[in-house]
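The other protein chains are all here in position, but one chain of the complex has been omitted.
After this line comes subunit A, so read on.
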């Protein structure tokens, strides 16, 4: 099987879908001539031309809105945010137009489109450029939210996202674009709402997604060295969420830790904990813990950033705690 980087898997997904359906186009800053700020659209301008690979000025509200308007007319836009931090500028378009137009128009319109780009902290970019946006978007009915951590998942889920009839927020990671993995040559789609067990285990359930996945896997490896077997569940799809997979695992392990990028108050981590206590209360042997950012803005200084980020060591400490092994 070919080995691809995540960025190549994303490019291939877009390329195949653009070849399959000429309503699909890509729009965003530096996506064309520059081949993408993180090279996720390498070669696409050459292949499809400027009608379908469209460089925009720095106008997040503008091109998010143009995507929405075009989707209402039946096109299938892929809008790239250079990073999701800049999607904050377009938040009103996503919150009040993309998410609501189907409802507001009593079903006269849909907004089948994808907003994609890197999400969460990278390395030493400071407070305005280090934020995790799934926590904002997963709050909103009318949207779907996906976060990927492998080339295989990236390709299969992005193709599904492009074909979905709803607006999909597709979250990638600047730090993980070069991560390599097998990607089948033949076409495949990964349905939304299905978690993937990235490492089976029976002592502690570790729930994660996106940039949290390598942290959780590393922690599971450290835990294994202490005879603690972790089951690492990569949600992949945050909204809709594979509740059944989480609960099945918790019923087996009776313990859970959630590892993710983002602040602790509100957000997806809290949501997962709420579901577990509601659906598997009697199965729990320990409180469910979260390992995420400290409740602080992200500083530039490397030593401070490292303290705030979720680390394998902090995840391991939480795993030990829920297993009552200190």
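Note that contacts are C-beta pairs under 8 Å (C-beta built on N, C-alpha and C of every residue); 3 or more make two chains touch, one makes a residue touch a chain; residues count from 1.
In this section, contacts and distances are computed from a predicted model.
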Legend entry - Omitted chain, identified by the protein name its UniProt record gives, among "Glutamine ABC transporter ATP-binding protein", "Thiamine pyrophosphate-dependent enzyme", "2-oxoglutarate oxidoreductase" or "Peptide/nickel transport system permease protein": "Thiamine pyrophosphate-dependent enzyme"
Inset, instruction - Would you indicate which residue among A:12, A:29 or A:153 is in contact with the undisplayed chain? - result: A:29
Inset, instruction - Specify the residue from the set A:75, A:95 or A:125 that touches the hidden chain. - result: A:125
Legend entry - subunit A residues that touch the omitted chain in the full complex: 29-30, 33-34, 37, 55, 57-62, 85-86, 88-89, 123-129, 264-265, 290, 294-297, 299-304, 307-308, 314, 317
